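Just one protein chain is left out here, and the rest sit where they should.
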Amino acid sequence: MIEKKRSTTNLTSVTEKFMPKFLLAIATISILTTIGIVVTLLTETINFFRDVSFLDFYTGTILKPLGDDAVFGVLPLLLGTLYSTVIAMIVAIPVGLMAAVFLSEYASDKVRRVLKPILEILAGIPTIVYGFFAYTFVTPLLRSFIPALEPTNILSPGIVMGIMIIPMVASLSEDAMSSVPNTMREGALALGSTKLEVTWKVVIPAAISGIIASFVLGISRAIGETMIVAIASGSNKDFTFDLTQSMQTMTAYIVEVTGGEAPAGSTIYYSLYAVAMTLFVFTLIMNLVAQYISRKYREEY
Amino acid sequence: AACGGGETAEETNTGNGEATEEEATLEGSVVIDGSGTVYPFMARMAENYMGENEEVSVEVSRAGTSAGFEKFLVAENGTDFNDASRHIKDEETAKAEELGIEVKEFQVALDGLTFVINKENDWATEMTQEEVVKIFLAEGGVTKWSDINPEWPAEEIKPMGPNENHGTNEFMFETIMEEKDFVDSVNLQQEYSTLVDLVSKDKNAIAFFGYGYYDSNKDKLSAVNVDFGNGPVAPSLDTIGLDDEAGYKPFTRPVFTYLNVDMAKEKPQVLDYAIYTMENAQDVAAETGFAPLKDEVIQESISFLEGLK
Amino acid sequence: MAVLSDSEKKNVTTIERSEKSVDKKSVVYDTKDLNLWYGGDHALKNINLSIHQNEVTAIIGPSGCGKSTFIKTLNRMVELIPVVRISGDIRYREKSILDKSYKVEDLRTRVGMVFQKPNPFPKSIYDNIAYGPRIHGIKDKRILDEIVERSLRGAAIWSEVKDRLKENAYGLSGGQQQRLCIARCLAIEPDVILMDEPTSALDPISTLKVEELIQDLKKDYSIIIVTHNMQQAARISDKTAFFLNGEVVEFDATDKIFSNPVDKRTEDYITGRFG
Amino acid sequence: MAVLSDSEKKNVTTIERSEKSVDKKSVVYDTKDLNLWYGGDHALKNINLSIHQNEVTAIIGPSGCGKSTFIKTLNRMVELIPVVRISGDIRYREKSILDKSYKVEDLRTRVGMVFQKPNPFPKSIYDNIAYGPRIHGIKDKRILDEIVERSLRGAAIWSEVKDRLKENAYGLSGGQQQRLCIARCLAIEPDVILMDEPTSALDPISTLKVEELIQDLKKDYSIIIVTHNMQQAARISDKTAFFLNGEVVEFDATDKIFSNPVDKRTEDYITGRFG
């Protein structure tokens, strides 16, 4: 038995030396992915800024990527993204926060055990389905109240995006609130507070960084959301402030341009990368901010 | 979905026994891009073809005529066919020569540029050629319906059409508008489906595109009957095909597919598909909202293709 | 002194009367055959206790005997646990607090509570104290300032924190935090203060300070304190109740309990034979 | 019995020699000025111990005195904790095991370990026992079968599990699991068995069974056992080392330690005055 042992020893020790390096190599794939994203975006974005000046791009209110007199100003897309994000958060923040409060402070265990999975299902529905829902149901529904609403508009996808983000805000906020120690609630209740007062004046302030982190992640998600807007917000590139109008977001622009399969090497092709770079930077900043905030709150107690 | 009985009908009207035997050995892919106008025609054609040639994959996209040419005229991995709703331009021909690509034009059907309006629009159903064009011109001076006819509503017109990727846009701009600028408010879209949707939902919208998209959406859209000087003409398969004064003439146009001849020589399935397309062009055209070609045009194309074998 | 509402006038007379005859101090709490179950667990068994005004009542007993349960029943905090069932009666100032119509929030405004672990809110010292008055509708900054100062003085912590009222309460030491919690409790001007082992998380010096404070508070409030520390009970309380397995074994003047207990089990416990 | 390699032949002779003169049993482990730090924590201080073959050596001492640390140093398991630093020397069978060139895997194959909490793998009983032989390259089903049976018999659990070898080990009772762990350890045919409070998680009956087993195993193995239970040490061990604050206070024959300890602290500890 021990003789056999010796024969395998060599192989075993080679494996032993090799495995950590091999696994490290695998682990670096994720870093390579990030590097790949940054390098890809950066290279072509630099090409883009050879054709279009940086200033014109970020201050331009006209986006007309096709034709002989193409103009590349990204502001219409930024405005579209801003609108859809703001609308989404107007829906997601209050509803998500209230749901979180209900689940964390008001609901009995039994109720929570029924309602939480439902929110999780909502979070698991593919965004394309929400896109279909926005385009074929929510928009026609809204148009019966707001006749001025265009068949494709920023309002309806914004709202649906908000609904999609509710579970995320709710579950992250609930986590933050649940981690507030019970002794604090008891302290407040013992002073004669109602549950609402405990929630509003003690629990939410104590959990505020976790809650804000959930909002920021929600914003990041809204900025990056693609299919809902690609289907339901149309491709109007006008710099308009009217939310009944079609507006294009950065993500929808990327889908439109790649869907039209712009030939490699053209300015419009490069513009894809410049927009994607902008999108990437925005969401990255949001994610880092959320991580920073939530790390800070984890240290609190 | 219920299985259509149409399958058998289509099988009977395609090819002869000999052709089928030959095709049975074919495999590989055929890649087609280009005109969105021609897309329904080509998609149906491809579908029929694949029904008989299981091993061949025909892929049809619809980036638009101009966008399609950009993918057709490349050094490597170009498309095999480019559908077009306009003639190839000089600079595109030049590029093909530069790249050493032999390009052959095949006319596949006739189309009529159709102006569509909302079903609720009961005033603008008839316009003169000048009036309808004026709506789209920057210098046309028309922003409201009442600018055309004081009896019409004083509401903003919403003109729209396909964007610059599309041959239809260029046909409109170059041939119909005589290269005068589009009005600023024009809403140019990539997808024809978007245009159909927008017009079907907006009382003040007016859009232009190929007859086929009107034909398959007659339940949602109305077409403008255009008066070319001899009384209003309704666009229809008949009037598009007519070459006389009762026809839809100035707004009609031939639609094409451009073949990369080198590919046809290299890949038997491409050549086979080209022949199949010409052989069945008339039937498929009629099914998909185009006026069929004359027999002699078809014969000429087929004999050219047979020559490549 | 306090501006009393009509409903409290009656008590004032009682207080005055009681000051004459120390033996017959007015009753604050009165429990009648109080029983409590956690699910199937019988945690309090037939508790009959009367707690008197301006006294410190200590509750002692081994771990798990129901001390915390009992004290939390007095302000109905125990109801936060869903499985709890209660029978019998608890009368606070002659009203049954187990009555449906009795509002817990009301009860808890009049009966303050201090917990084992200091639990300040993650707010400034000032806001911690002002919390109670604010939820009860006091908004006037001047009044709040005064309440804060008075409460902090009352809890013997004013001098230590007066220059840092805007700082977060978590910057205080454990003992300071506990006195802050007592101050927070004083700010709602309660009638009774319940304390559940208020010094068990504190060092000896902080404990001493809190004990002194309790002695001092007795003048204005009635205090019920749970403690593990028998010396503490002996030092600060007027009456002591000895709990065992959810029952009150003996309830009497503290001197009596510690010098001459009636029940054998009490004696065993205070002499350290078990617990 | 075990098929021994050349390198082990030497040991065999030692074993035989030792069987003749019981007093001069060969030394298995020898530690010289062994010191160990957890970061800045000095957990073992100048340990000098010799452990002899075919004896049960008990390590006793109050909680935190370094018993587990010491025993885990003997098979270098302690190195799994990153902050550990060691100085001094440990000689196992006359070779320094702290030497870089000494392979821990080799050491651990010859020095088996049984832990406080039974820790079977979440596999079948059979696979638990076969685990060690398998990782050491034995694949032959017949040989494995034999090893499994012999090990389970050796750990006095064969009759209880022989009909359920394919069942998950987690289905066994705590005491059975611990004997399974001992069997698992026997399967690699070790020279020494280290046991860290092997019965502290077991009921009295299971404890008895394991103690009997240990007495039995002594014939073939050298055993070092950490125990909190002084009676156990007295019952089963030949020698006892008393640890205190990381130091060896006294190390002698078990009879001597328990009847006539030299050091005052040892006496205090075994008479229950602290610990």
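Some observations on this one:
Think of it as A, B, C and D in the order they're written, each chain with its own count starting at 1.
Here is the rule we use: a residue touches a chain if its C-beta (ideal position, glycine included) is under 8 Å from a C-beta of that chain, and two chains touch if they have at least 3 such contacts.
In this text, contacts and distances are computed from a predicted model.
Of the candidates "Phosphate transport system permease protein PstA", "Sarcosine oxidase subunit beta", "Diguanylate cyclase" or "NADH-quinone oxidoreductase subunit K", the chain left out of this view carries the UniProt protein name "Phosphate transport system permease protein PstA".
Here one chain is not drawn; of B:Glu70, B:Asp111, B:Glu131 or B:Glu191, the residue touching it is B:Glu191.
Touching the missing chain, out of D:Asn75, D:Gln176 or D:Thr266, is residue D:Asn75. Looking at A:Ile62, A:Leu75 or A:Leu122, the residue that reaches the missing chain in the full complex is A:Leu122.
Among A:Ile204, A:Met227 or A:Ile293, the one in contact with the hidden chain is A:Met227. Only one residue from A:Thr15, A:Thr59 or A:Asn182 touches the chain missing from this view: A:Thr15.
Although one chain is not drawn, its touching partners on chain A can still be listed: residues 12-13, 15-16, 19-20, 22-24, 26-31, 33-34, 36-37, 40-41, 44, 94-95, 98-99, 101-103, 106-107, 115, 118-119, 121-122, 124-133, 135-137, 163, 166-167, 170, 192, 194-197, 199, 217, 220-221, 223-227, 230-231, 251, 254-255, 258-259, 261, 264, 272-273, 276, 279-280, 283-284, 286-288, 291. Within the complete assembly, residues 1-4, 6-7, 29, 40, 43-44, 46-47, 50, 54, 56-62, 77, 191-194, 196-197, 200, 213, 216-217, 220 of chain B touch the chain that is not shown.
On the side of chain D, the interface with the absent chain consists of residues 75, 77, 80, 82, 104-110, 112-113, 115, 117, 119-123, 131-132, 134-136, 170, 181, 184-185, 188, using the contact rule stated above.
We adopt the following convention: only the chains that are shown with their structure count from here on.
Averaging Cα coordinates per chain and for the whole protein, the chain whose average falls nearest the overall one is A.
Put simply, the C-alpha centre of chain B and that of chain D have 86 angstrom between them.
Taking the mean of the C-alpha atoms as each chain's centre, chain A and chain C sit 50 Å apart.
One inter-chain figure worth recording: chain C and chain D are separated by 55 Å, centre to centre, where each centre is the mean of the chain's CA atoms.
Annotation for chain D: no residues touch two or more other chains.
Those residues of chain A in touch with two or more other chains do not exist in this structure. For chain A in complex with chain C, the residues that touch the partner chain are 108-109, 181, 183-184, 186-194, 197, 201-202, 205-206, 300-301.
Residues 75, 77, 80, 82, 105-110, 112-113, 115, 117, 119-123, 131-132, 134-136, 181, 184-185, 188 of chain C are the ones touching chain A in the complex. Remark: chain A residues 66-67, 143, 150-152, 234-236, 256, 259-263, 266 touch chain B in the complex.
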